[in-house]
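Every protein chain of the complex appears in place save one, which is left out.
Chain nomenclature is as follows: A and B, assigned in order of appearance, with residue numbering initiated at 1 for each chain independently.
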Amino acid sequence: MIRPLTLAAGLALLVLAAFLDLSLALRGLLFAWAFCLGPALGALALLLTHGLTGGRWGDALRPTFAAFTATLPWLALVAVVPAFFLGSLYGWPHGLEERPGVGTYWLNEPLFLARAALSLGFLAALALFLPAGRRAGVGVSAVGLVLYVVAVTVVALDWLMPLDPKWVSTTYPALVAVQTILEALALAALFRAATEPAVAEDLGGLLLAALLAVVYLAFMQYLVMWYSNLPEKVAWYAAREAGFWPVLPVLAFLAGGLVPFLVLLPRASRRDPGTLAVMGGLVLLGVLLHLAWMVLPAGPGGWVLLPAAGGGLLVLGGLALALPTGHRQREAKRGAHGAHDA
Amino acid sequence: MSAAAASSDASSSGSPGDSGTEGHLPPFVDRRDGYASVTKEVSDAVLERRPGRLWWLLLAFGGALTLLMLVSIAWLFYAGVGIWGVNTEVVWGFAIANYVWWIGIGNAGTLISSLLLLTRQKWRSSINRFAEAMTLFAAAIAGVFPIIHLGRPYLFYWLIPYPDVMEAWPQFKSPLVWDLWAILSYLIFSLLFWYTGAIPDFATLRDRAKGRIAQLAYGSLALGWRGSAHHWARYERYYWAMAAMGVPLVVSVHSVVGLDFAASLMPGWAETVFPPYFVVGAMFSGFAMVVTLAVPIRHALGLHDLITPRHFEAMAKIMVLGATVMGWSYLIEWFAAWYSGDIYERGLVVYEFVGDYWPLYWIMLFCNVLASQVFWFRPARYSIALIFVVSILVNLGMWLERLLIVINTLSHGFLPANWQTYAPTFWDVALLLGTLGFFFTLFLLLARFVPVVSMHEMRELVREEGAGR
Partner (left out) sequence: MTLLAEFAAADDLLDAIKRARGAGYSRLDALAPFAVSGLAEALGIRPSRLRVVMFACGAIGAAAGFFLQVWMNAIDYPLNTGGRPLVAWQAFMLVTFEFAVLGAAVGGFVALLWRTGLPRLHDPLFAVSGIERASQDRFFLVVDGGDPKFEPEGTRAFLEALRPIAVRETST
């Protein structure tokens, strides 16, 4: 259910931020959008993977994941808002001067919009047409997964990486993509999507694996850049070491990484949906902080970022949550019905 | 006892990793097989069957190449690295390419075995044992290369921290020191993993052996294992925990190999994607090597009932997945070089396509990305001959990739005046062929003395598939 008051407050915050500083407001909104899109993108990858591999986790969690992906078309439409202000958001053509051809053939408004329409449109279509009631076929899943990887790569390379002009990291798309999978799993755990201990154990195992993957990729990116210490590469980290920003990744690692890892290590706690829900919440918090740290400090800062990000989260999060819960209840009812019949 | 018991065995144990849609496919173990016949099929290959002429021929061939390896190393130690094709710019040649290739194969065995166990893939039992053995041999061979490529290989022990008279310690900020610890930990770990899994099978061999020497040897290796329920419970705890640790360990080990390159400043090397990309490459080439080994092993030891077309079908799917990820990684690499606007990065990518080594690059792209795409088609996945051929192409492609990573960047660095090309000498090739021969020799000996398929896990599978008799 959408709470009108929450929406109104969020919108008010966004509008206020936009009046104060359009560029910062857009960046805050972009962060909120990326965070809210995460569960949908991650769930799509998980559904496609399950189509390939099978396994009881996917059969049990499909309704939840399908509910997440149902938000994808709506969130893809939200991208229209920043699309109107690409110049303010990314500061083009600044940062393109010394990169011959990049402005002409990649980072310009028409091409950006064309790629966005293609990639987000494809992802939204995939979310719409993937069957919610049964496991997708192996062929569809395989082809879908390949195209999905391409589309998500384009989304990460287009929307997030150019926030820091001249910065390029080849592992960044993978980091963004795996983090969405982690987010989807964490949210599923938070919603107690797995009620049976056996399914909960699978979900907990997947959560643990995705968590390790995100920590691994983030650390490797950091280690390589820290080690080579090249100016244009470490500039990304330098901007994120200023002020209070370093608090975010440390907090994200401790609360969203270390604690869930240690708690979920024994099998017994992975089998308990309650423990899993708490850990899912912590992981989700960690992803939120980490993503905020990845996106918000790009470029000049300012306190306007706070109302912008907060307002964006309220509006988009409220909208996104409204959809899955309704979906989920219907699915749950249908599931309960099925159990009675059997 | 009997059919009823057997079928209740089958129904009581669910098959979590599998879903009903694959029911029409042939099973991973022949339903007529019982515990006894599985045991007999695997252990007879070691205990009863005398090695045929082919085995001796192959052993002689492998032995000759092993000799070539020893001669190459001896000559290297005597004459120095000048006998190789390396020069002042291309300071890493075959040795480091071989190292990365071998350690990749060496990592894949544990990774495959662990991942398939953790994801409860039923077809694991037939291939995990020799995949793990492959790991041990390949990692041991890989470990030799960084040592012999040193100018003064007899001083390699300076990498080890010991209180010496110079009162100096190794520099732990160097990726080369990480290498030492990664490989060392990995060797010990994979030995423990492989050996623990093999203890119950050594017990089986001890109980079936007829000769006194074999009884003593396998009895000692079995450590007195008697299959007690208390022991099995602890064994399972340990084995699963090892599998769970194996995945991050392998990832870390091969990441360290990737960091040997990525921690530099060279164009094409200082890439953040290198650690994960090396891991994927290792998994891919290792999987290809498993397939390359599985075909002759299956044929020579008559394990047609245990390594079935379904196994090859599953492995073909993983190969096409790996090839696609490799293709995606190449695309990202090219795009990032162009997107960065850096003239050295861009120049390197152009050099890869049209520079001195362009034929190798195109062959590599064909082997690594295109060849496996044939497995999108179902008939191709059931053609063992085709899978075998493609697996060899992938092995070749991955070796070329490792070579090209080394020589392309070093031949095309920041100073155009220093650009030099690399050409291998006889001794480069001799050492590579020699290590290949050594690897196959070790494998032939393993297949002769150790069961290449995990018998106790096959029995578990027999029970799950409902043939427990």
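In the analysis below, a residue touches a chain if its C-beta (ideal position, glycine included) is under 8 Å from a C-beta of that chain, and two chains touch if they have at least 3 such contacts.
Source: prediction; values computed, not measured.
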{"item": "Residue among B:Gly62, B:Gly93, B:Gly143 or B:Pro200 that touches the chain left out of view", "value": "B:Pro200"}
{"item": "Listed residues A:Trp74, A:Phe122 or A:Tyr227, member touching the removed chain", "value": "A:Tyr227"}
{"item": "Which of B:Trp92, B:Phe130, B:Trp178 or B:Phe261 contacts the chain that the document leaves out", "value": "B:Trp178"}
{"item": "Residue of B:Ala45, B:Leu68 or B:Leu249 touching the missing chain in the full complex", "value": "B:Leu249"}
{"item": "For chain A, residues in touch with the removed chain", "value": "219, 222-223, 226-227, 229, 265-266"}
{"item": "Hidden partner interface residues of chain B, rising order", "value": "1-2, 5-6, 8-9, 12-13, 34-36, 39, 161, 167-174, 177-178, 181-182, 184-186, 188-189, 192-193, 196, 200, 203-204, 206-208, 219-220, 223-238, 241-242, 245, 248-249, 252-253, 255-256, 259, 456-457, 459-460, 463, 468-469"}
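Keep this in mind: only the chains that are shown with their structure count from here on.
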{"item": "Distance between chain centroids, defined by C-alpha means - chain A, chain B (Å)", "value": "34"}
{"item": "List of chain A residues in touch with chain B within their complex", "value": "53-56, 59, 98-102, 106, 135, 142, 146, 149-150, 153, 157, 166, 168-174, 198, 205, 212, 216-217, 220-221, 223-225, 227-228, 230, 233"}
{"item": "Contact footprint of chain A on chain B as seen in their complex", "value": "16-19, 21-22, 118-120, 248, 251, 255, 259, 262-265, 270-277, 324, 328, 332-333, 335-336, 338-341, 376"}
